Each structure stands twice: as structure tokens, then as C-alpha cells.
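A single structure is presented below for examination.
One protein chain omitted, others in place.
The chains carry the letters A, B and C, assigned in the order they are written, with residues numbered from 1 in each.
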Amino acid sequence: MNFGLTDEQQILSNVARRFLDERAPMSTVRDVMESPEAFDDKLWSAMAELGWLGLIIDDEYGGVGLGWVDLAVLLEETGRGLLPAPLISTSLAAAAISDFGSADQKGRYLPSLADGSAIGTLALLEDGDVLGPDGIALAGVKEGGGYRLSGSKRFVHDAGVATLFIVPFRAGSEILFAVVQSSAEGVSSQSRRTMDETKRMGDLTLDNVLVAPDDVLAGPADGAVALARLFDLAAVAVTAEMIGAMDRAREITTQYAKDRIQFGAPIGKYQGVKHPLAEMYVDVETSRSLLYYAAWCVGEKPDGLPLATARAKAYASEAFTRIGTDGVQLHGAIGFTAEYDIQLYLKRSKWALPAFGDAEFHYERVSSLGGY
Amino acid sequence: MNFGLTDEQQILSNVARRFLDERAPMSTVRDVMESPEAFDDKLWSAMAELGWLGLIIDDEYGGVGLGWVDLAVLLEETGRGLLPAPLISTSLAAAAISDFGSADQKGRYLPSLADGSAIGTLALLEDGDVLGPDGIALAGVKEGGGYRLSGSKRFVHDAGVATLFIVPFRAGSEILFAVVQSSAEGVSSQSRRTMDETKRMGDLTLDNVLVAPDDVLAGPADGAVALARLFDLAAVAVTAEMIGAMDRAREITTQYAKDRIQFGAPIGKYQGVKHPLAEMYVDVETSRSLLYYAAWCVGEKPDGLPLATARAKAYASEAFTRIGTDGVQLHGAIGFTAEYDIQLYLKRSKWALPAFGDAEFHYERVSSLGGY
Amino acid sequence: MDFKLTPDEEAFRDEVRAFAKENLSPEARKSSGFLSNWLKAVREKRWVGFNWPEAYGGGGGGIMKQVILKEEMAKAGAPPLGLCLMGLQWVGPAIIEYGTEEQKKSFLPDILDSKYQWCTGYSEPGYGSDLASLQCKAVRDGDEYVINGQKIWTSIASWSKWMILLTRTDFNTDDKHDGITCLLVEMDSPGIEVRPIKNMAGGSLFSEVFFDNVRVPVENLLGEEGKGWAVTVSALAHERSGISEVAGLAKQLDEVIELAKQATRNGRRASEQPSIRRRLAKADTIIEGMRLNGQRFLTRQLKGEPLSSETSINKLHRAFLAIELGDLSLEILGNASQYLGGDETSGVDQNLWPNGVLDWPTVVIGGGTPNIQRNIIAERILGLPKD
Partner (left out) sequence: MDFKLTPDEEAFRDEVRAFAKENLSPEARKSSGFLSNWLKAVREKRWVGFNWPEAYGGGGGGIMKQVILKEEMAKAGAPPLGLCLMGLQWVGPAIIEYGTEEQKKSFLPDILDSKYQWCTGYSEPGYGSDLASLQCKAVRDGDEYVINGQKIWTSIASWSKWMILLTRTDFNTDDKHDGITCLLVEMDSPGIEVRPIKNMAGGSLFSEVFFDNVRVPVENLLGEEGKGWAVTVSALAHERSGISEVAGLAKQLDEVIELAKQATRNGRRASEQPSIRRRLAKADTIIEGMRLNGQRFLTRQLKGEPLSSETSINKLHRAFLAIELGDLSLEILGNASQYLGGDETSGVDQNLWPNGVLDWPTVVIGGGTPNIQRNIIAERILGLPKD
């Protein structure tokens, strides 16, 4: 029993925090988020060098070969710093290929994801925004062992910069996963303007795209189960960033409450301020416990992953919504000026709520998985 | 436009408060609630003399001929004082007869309700506790123009002391209302032990009871509509008592917060105490506004009654639940001793929540009535 | 208790309705001179400055008719009755009460005629909720005051011609409410710098305003020197029920309900989902509660009773709703909510897309934060000790 970071994880966390403080302070975050795709080449290369992009990719494919708890440790830091970069997206694409690809496919795709030359993302959702097999209408038409795909995927994270999309589609009664390159004929994608400018999201349009047989992921025995696992991994990754972001929002607000003098005393002296801050602390720590257990389940207890994920994303979603709002509110008027950082965390909370299932969706899963 | 008490209503309110302070202070309330039926003959007679029992009964039938806003004013006071007496029940029975009885039936029943010699109550619910026509399974078997009734009514307020029950039953596709006397053959009723000892509730059992034709209420054109109106009237009456009770719970707790010294200062100085008290005030005042409008609708705008009632009971139910709990909690350990009164208000909040529809039930009605 | 209008009030309501119907028809709205025609028409009716004395060009209207006028206009979705909002709401009333005849003649007609904007220089950095601690300094120098200091959260400062400004002329008073002096300041005076504050929603309604040896003639003193605090509290019979504001909230809720009817969520219509229904129903109930609370406030005003802290009740409700209705819209839309400009593929009428979902702090914090409102209720109404 050790519910704490290992020495290696602590080092990973420290290095990440130092890197982000130096290379991606909030001034840089603001510059990057205002760029067309909220993307910075140099930051991306530096992350590749640190091994972040291949963190969970096996070392034989150019990765670092660590697990999801380690990834969660890292994402907590990038969430804290609101780092605009397709790190979650590319990690999820790597996870999909690692879990469900053949050795050949891993060899072809993973090294370029690990070294940053390719940027991956999941394209799971369509019109209707339904999480699960029912949300997949895109149907492949067989052609020479492969498939022709025509249709759209919606709400694709980092759609504008991704070069490799994991695209579930229907083939008869089955769900298969195509690996679609942005360079392939008939593929177009673009990001759209979103509330949280550090997070881009958009559409992937497939116009009669030919998917070769060896670009269909070989592994999953049951596509619906594989899809469910990808949704869970995505929810875990998003939640990890949420924990970091909500903890930082709490810190910023706590510091403000200590510094801000009103009616002759720091406002943090009043229970009307200090109690919401204490509640934030309770919520962040509890979210963190739930999240780390879910991340641990990814590798160590896959049967427990759905319930652990549902609990973590549900609780954290509610918590972050409240922390985002209270954080701005406790700052008073200054909190919603563009100049102050706290409002960026509020916007992140708005982005994170629906991402891979909101609180209601996941609480309903907790009930169903609990057998009632 | 005058959303305030008229002079007459103010007098009614003042007289009621004075009467209750003198004749039914908390020591008396506690004595009466510990009696087998939580009923006191002398109090009842005094209430009859004050005209309370016939408040909404026409003067030609021995009543005072006032309206539901006046009744609400009175019930706010009896709720405030947690008066244990079947005043709501008997008023509701009177309302049913006044609204749906023939002149003959009014003449036969109302005077004895007004003078206190009879005690009425509604017996609307059955097993399953379903509010509405679906909850009526009791079927009348025709016999010589009248009906034979066999079955049970549940959750009947003041079942142990009532002498006259308004009993809806099915006759073919219709819902009719029988006036059943406790003295009739085959009728038995008893109260059961409940959480709020000031409120008795129990079962009415009908064993092959014969209802004469002129004991079936003559008036309602549509039994289901009539039933809906009775449920609304009942909800309005219960809510009126809730407003008084929650306001008093707020007052008691506010006073405690001023008197109780901890760490060298009255606990009411701290925002952790004063803010919940402020929220109580907001909730009580808003509940009161909603309630008085609903009570006004009873006589002046019957079409608006369902929505006004649903809003009032929903909001007040949520508010009182919170006030009951916070009231005890802000008192600290002393709050849950039997000696302190605040816990009696908590129990009243528990009784009032499900009575004639809880918050969820009534919010759902607000939605349906709102057309979505 | 009676929620009905008197025949006279009903007649007035009908008059307003008929006027709105005529002047706000779809055709009228589309016509080129719509706004100026509107302003002219309501001015002729004496509905601008409805509660101002007739002697100063106002309508001399009573409380109840103010409510009717404002509520009906809100329901009809009418443009404002005049464009100089702050002038109409408190600068004009303050001038009527404390101003010299000169000031009245010079300023009041322009306010009624929407000639230009006024802004309000009250808040200062460091004293957001603690207004009376203001430090912006004014020193009498011959026939002028010389102002140095800073204001913040000044709305529409960039496009105002005049400012009503609170300064401190005496720093040695026992009570911080003393020693405050109110001046009327022309915004193009030398030494004034306006710096707009960009907010998280992308706009910049508020500004910082800096004063560097700004000179204001003594004629522009409003009220007495050192007694400026009183000027912030108008004695003019001003309806404060907030009922017209409630009409606006009800309109906003209707839009959210319509959104819920159109949008699907996890494959099912949002308006059919119990959690959404319950939140909509609760918002509806609170709005109705506010309307009825407003009627109670109104009754007190009609009876001539002072109205003060009770209005904090509705301010708390409004703060809750400002956040809740925005959050609810976002939750109904799911991922699509993040597309601020709307999402043409969502199947939702683009006009229903929630705008201003990031604007809630203006409402929630603007009129005093919810914690301040709770303190007001707890201390002034419930009599609990100060913190």
C-alpha cells in the first residue's frame, strides 16, 4: 500500500513544474492561446525531448514506457499551467494504437508520435455528441480489404494540428478503428473558436477516404468494448488536467484572499471567504484521490476502470464547476478582467465539464455499474 | 395592488399569536403532543369560539365566511407555534364540502365542522402513496343509489380524532367523493406513531361500508379535477403552516446566535453562522411570497392555482428541509436535546416534505404546467 | 391582500401596451429612424424621467405607474426610454435634489433628451465594496478644485461626456462618510486618462480613470463640500421593486427552455431529462418568487414605508440565476457549448445560442457581492453583530 508518488514520479512532477514555469509561464500560455491553433512548435519539440509525448509508449517504439499514473502526474502539471498543447490528444492516440494495434502498426505509428513529428488525436464523436457505440453512425464501405469512409467527426480535440486521427466506424455489426492521416486524400479538418482558448476543438471531414486494410487497428476483439475503454482513458486524462487546474485555481484564490485587504483586514479572515476555500481544498483532494485510483486501474485493474473513471470524472466535474465560479467570485470585480488568470481557469472548467462526459453522465454510470 | 395584510388580516394574525402564546405555549404543545391523539378538547373548543374552525365556511352555515388568504394568515401562526390540532384537516374537509357539496349537504355537515363538534379530514391516499387519480383504487359497488366501500385509505391526517372523512372512490370511469362518518358501521380508523409528534397520521379502514346517495358529494363535474383541486388546497394549507414554522425556526436560531458566546464572541458574528441565517431569511420571505399568491389564487384566480401551488410547495419544501437541518446544526450539540425547541421544527420539516407532494413532485409539476 | 390593479392603473397599463404595440411593431422596428422615433415618442409622452417632477421636464409619475411602465416595456422588449441611463437613474435625481438652479437648467434637459452619456466615478482600486473609504483627492484652489487620484470599474467612461465624481476633501474625519465631496466633471478636462479594462468575455465595459491635477470649477460642486456621501442616496420616489428586471429574467429563462426543447443531450431531448427539468422549474420558481417579492417591496413603497435592505433578497436570487441560467445553457448544449459563436450543425436555432454566458460577474459582483448582501441581511435586518 503506497498511495503516494514514487521517487520517480516526484521527479517527473518536479521537472514538469520547473519546465512549465520556465518555458510556459502564463505570459507564454497567453501568447500561444492567441495563435491560430494555440500551438507552439518549439514547446512541442521540447516536450518531445523531455519524453512527454511518448511517456506511455513502449521503449521499443521510441517511448519512455511508463504507465498511466505517471501520465496523470504529468497531466496534473500541464493542467495546472493551462499548457496549450495537444499532449492529451496525442497520448490517447498512442494509447489506442498501443492497446489495439498490431506489432506492425505500432512500429509504423508510435515512433513518430513519440518524437513529436506526428500529432495524434481521437475522433470519437459525431453530430449528436453521444458518448458510446450509439454515437457512431459513420459506416465504412468495403473496398479491396479496406474501407471507404465518408462523413464527419465532431468535437475532435486539436483537430487543426493533428496529423493522425483514430476514427471508429461501423462495418456491418462491428465497430472498427481506422488510423487516418491528415495528408490522405479526402481528409480535411479544422479547429473552431472555443470558450477556453487554450483548448482547440473542431471537425474532421472525410470525403470518400480510402482506408487501407493495415490502417484498420488489428487488435480489439470487441469494438464497442474498445471504444468504451478509449472513452475511459480520455476521461481519465482530462480529469488529470482538471485536478491540476482546479488546484491552481484554489491556490490563486487563496493567495488573493490573503493579500486583498478590505474593511481593514485580509478578506481571507472572513468565514464567507475562508469556508469556500476550505471546501475547494476538500474537493481538490478528494478528486485527486479518485483520479489516481482510476489512473492506477488503467494498468493494474482494468475491470475496475469504468467505475473508477466514472466516479473521478463525475466528482471532479462538479467540483471544478464550483471552484471556477467561486474562484472568480471571491476575487470580486478584478476576477473577471482579462488581465487576471483566474478567469482562464473558469473557462477551463467550462471546457472540461462536457469533455468525455459531464457529471450527470458519469454519475448515471456509477448507478448502472453499481447494479441499480 | 396590495401585497400586504389588510387591517382585518393583521388583527386575525395578532389575535392568533396572542391566543397561541397564552393558551398553547411550547410547554402546552409538548403536553398535547405526548397525549395519545395529540389532541386537546379545550383548545379545540377555544378555537371554535374564535371562529377558526369555520373560518372559510360561509356564514349561512355557521362559519366566518373568510377566504384562503385569511386561512393562510391563521395557519402561518399555528405553524409558528407548532399547534397540535386538526385545524388544517377540518378546514380541508370544509373546503371540499363547500366547493362540491349540494346546499343540503352543506347544511348537514358544515355547521358541525364550524362549531367543532365534528372533526373532518381528507382521506385521499392509498397504498402506494400516489397523489392523483392514479392513486385511487378504492372502488364503490352500487347499492340502491348509494355505494358499498371496502378498502383502506392511508396517510390520513388526524385519522384518530376525525369524525368525518372525505373519501374519493371509483365508480366506473368516474371518481366520486363519499362523506364517511367515523360512527358508521364498518368504519375504523387509527393514528400511528410518527416522527413529528405534533402531527398524527394513520389509516382509515372501510369494511363494507354503505354510503347513502346523499352522502356522495353532489357537486364536482369532473372528479379528477376536483381531486386535483383538493390536493392543491391541501398543499397550500400545509405550506402556510410551513412558512410559520420555518420563520420561527429562523428566529430561534438567530436569537441563539446572538446569545451564544464561543471563543469570546457571539457565534452570530461569524459569517459561517450569519450567512446561513441570511439565507434562511431569503428563503422564508420568498416562500411566503409564493404561498400568499397561491392562497390568493384559490378564490381569485383558480386557473392559476396549480402552478402557484406547485411553486410554493416545491420551494418551501426545499427551504424548510435546509432550515430544519441548519437550525439544529447551528445550535451545536444543544440543538438536538429534547429540551430545546429547535429540534421540534426539524421534525416538522421532515413531516412537511412529503405531505401532499415533495419538492421533486411539485417541481415536476412546474415543468409540466410550464409546457415542457 | 389584492394582486389586482385599480381601474386607473389598468387604463394606464393598457395605454402603455397600446403604445408599445404601435411603436414596436415589426415594421416600426425595421424602419430606419426607429430608435430616434422611439426616443422622441416616449419623450413626448413624458415617460422619460417618468418619476421626475414635471417642473424639470419629467413625468411626475407615481410609484405604481413606474412599475407598470417599466414592466410593460420589459415584456414588450422595448428599447430603453432614454439612452442616458445613469443620468436618468441617479445623476438627474441627484441634481434635482442637491443641484443649483444653474446646474438643473444646464444638465437636466440634456439627460432627458439623451444628448450624451454620464458615467459614475465612485469605486476605487483597493476599496471595491468599501466605497466610503475612497481616497481620490480634491483640493480647493481659488475657484477650482484640483483632483488627483484614481477610479476603477467606471462603466462607459470612454463614451461619456460627464462624470459624477466622489472625491475626498477632508482626510481627518472621524467618520469616513464625512469629508466626501461630489463634483460634476467634464471628461475631456485636461489630466483625465481613461484606460478600458478588458474582461474575460472579450469586451471592455469598465475602465480605470486617472486624475492628474484635473481642475474643476467650483460651480460644478454638487451639494455641499464634505457632504457628498448624501448625494449617492436619492430621496426621489424611485420605484425599487425590480419587477421590470424580473420580466427580463423570465424572458431569458424562456430562451433556455426553448434551447432545452431543441437540443439533444446524450441522445435525448434535454427538456425531457429530469435533472434539466428540475433546474428549469427551480429557476422559474425563483423568478416568480422575485416577482412576488418585488410586489411586496412595492406595497411597502406604496404605503410610504422605507425600503432598504429587503431588496438584498432579490439581489441574491438574481446572482444565483445569473450563474445558473448560463451554466444550464452550457450543460444543455454539451461539447457544442464551447463553440461560442454557435454551432450550425447542432439543430438549435442560432439565435438561442447563449450569449453573455461569461458576463455573470457584472451582475453577481456589480451591485455588491452575494457575501455583502448576506451581511446586509444578517446585520441590518436580523440584527446580528458585525464581523
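Everything that follows uses one rule, which is that a residue touches a chain if its C-beta (ideal position, glycine included) is under 8 Å from a C-beta of that chain, and two chains touch if they have at least 3 such contacts.
Remember, it's a predicted structure, so these values are computed and weren't measured experimentally.
*Asks:* Mind giving the shown chains that are in contact with the missing chain?
*Replies:* Output: missing chain touches A, B, C.
*Asks:* Which of these touches the unseen chain: B:35, B:188 or B:262?
*Replies:* Candidates B:35, B:188 or B:262; residue touching the omitted chain: B:262.
*Asks:* Looking at the whole complex, which of A:191, A:239 or A:254 touches the chain that is not displayed?
*Replies:* Touches the omitted chain: A:254.
*Asks:* Spell out, residue by residue, where the missing chain touches subunit C.
*Replies:* Given the touch definition above, subunit C has residues 273-275, 278 touching the missing chain.
*Asks:* On subunit A, where is the contact patch with the chain that was removed from view?
*Replies:* Against the left-out chain, subunit A lists 1-6, 9, 69, 254, 257-258, 265-266, 268-271, 273-275, 277-279, 281-282, 285-287, 289-290, 292-293, 296, 300, 311, 314-315, 360, 363-364, 366-367, 370, 372.
*Asks:* Touching the missing chain, which residues of subunit B?
*Replies:* 125, 127-131, 134-135, 154-155, 192-196, 199, 201, 261-263, 270, 272-273, 321, 325, 328-329, 332-339, 343-344, 346-347, 350-351, 353-355, 358, 360-361
Criterion: only the chains that are shown with their structure count from here on.
*Asks:* Where's the contact count highest, between which chains?
*Replies:* B-C
*Asks:* Measuring between Cα centroids, which chain is at the maximum distance from subunit A?
*Replies:* It is B whose centre lies farthest from that of subunit A.
*Asks:* Express in whole angstrom the distance between the two chain centres, defined as the mean CA positions of subunit B and subunit C.
*Replies:* Roughly 42 Å separates the two chain centres.
*Asks:* From the mean C-alpha coordinate of subunit A to that of subunit B, what's the distance rounded to whole Å?
*Replies:* 53
*Asks:* At which residue positions does subunit B touch at least two other chains?
*Replies:* 270-271, 273, 275 - these are the residues of subunit B that touch more than one other chain.
*Asks:* Would you pick out the residues of subunit C that each touch at least 2 other chains?
*Replies:* In subunit C, 371, 374-375, 387 touch at least two other chains.
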